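One chain of protein is taken out of this complex; the other chains stay put.
Take a look at chain A:
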Amino acid sequence: MAVLELTNISKHFGAIQAVNDVSFSIEAGEVVGLMGDNGAGKSTLVKMIAGNFSPSHGTMRMDGAELVLNKPVEARRHGIEIVHQDLALCDNLTAAANVFLGREIRRGVGPFRILDYASMYKRAGQIFAELKSETRPRDLVKQMSGGQRQAVAIARTRLSEAKIVLMDEPTAAISVRQVAEVLNLIRHLRDQGIAVVLISHRMPDVFDVADRVIVMRRGRKVADKRIAASSPEEVTGLITGAIEQVA
C-alpha cells in the first residue's frame, strides 16, 4: 500500500490555478524527485502535503486512510516532516532551539513546565553526529555556514518517527561537499523505510538519488517515470514544454 496517495488534487488562489488535477502515490522507502520550472506548482503541492494549505479539490490518503490537514502541526502528527526552502530558521536562536522549535522538550509537572535545555542540547548533538555534521547545538544559527544551517533544518525531521520527508530545494545554496552530505542523508532516510520527496532544480541530484521522477508544468503533472527509464534530456524537455507529456 502506498504510504501517501494524492488523487485529483487541485489548488487555486482566486483566479490562479496553482495546482491542477494532480495524482500520484509514494511507497515507503522510495525517493521521488519532484521537478519543474519556477511557478510549476511544486511548492504549492508540497505545502498542501505539509498542511500549510488545504487542497481546493481532491483527496490525500495516508496508508489508505483519508488525510485532512488544517495545520502544519497535524501533518507532523501524521509523520510528515518538511525541510523548507528558506529553512525556516530563527537566526537569533541556538541550533538546538531551532531544531526543537514548536516541539520543545520540557520537564516539570502540569502547567509548571520549564524548557529542558540539557536534554535538547544532548538530543540535538546526537542528531548532528548522526548526520555527520559539525554543528554545535549551543551556537547561534546566525554564525553558521550554509551547510550547518541545512543540517539544523534537516535535524528537525529526525525528532520523530517520520514516514515522509519533504525536502524543498535542499541542495540549492550549499557547497559541493555539502551536497554530497545531503544526498547521503537522503539515502540514509530511504534505508530506514522513509519516503522522501525531493524538490529540486538540480538534475544531477535527482538522477543521483531518486528512484522516480515526477515533472510538473504549469500546475499539471506531465511525467511520472522510473529514473532508469528516463534521462536528463527528457526531463529537461518536459520541464520546458519541449516534450508535451509522457505516460
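The rule is simple: contacts are C-beta pairs under 8 Å (C-beta built on N, C-alpha and C of every residue); 3 or more make two chains touch, one makes a residue touch a chain; residues count from 1.
Assume contacts and distances are computed from a predicted model.
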item: Per UniProt, the name of the complex member that is left out, chosen from "Na+/H+ antiporter subunit E", "Peptide/nickel transport system permease protein", "Cytochrome c oxidase subunit 1" or "Monosaccharide ABC transporter membrane protein (CUT2 family)"; value: "Monosaccharide ABC transporter membrane protein (CUT2 family)"
item: Residue of A:S23, A:Q143, A:S160 or A:S175 in touch with the missing chain, whole complex considered; value: A:Q143
item: Option touching the unshown chain, where A:A28, A:A88 or A:M203 are the choices; value: A:A88
item: Absent-chain contact - pick from A:K132, A:R187 or A:R226; value: A:K132
item: Candidates A:G58, A:P72 or A:G237 - the one touching the absent chain; value: A:P72
item: Where the unshown chain meets chain A, residue by residue; value: 52, 71-73, 76, 84, 86-93, 97, 101-104, 106, 113-115, 125, 128-129, 132, 134-139, 143, 156
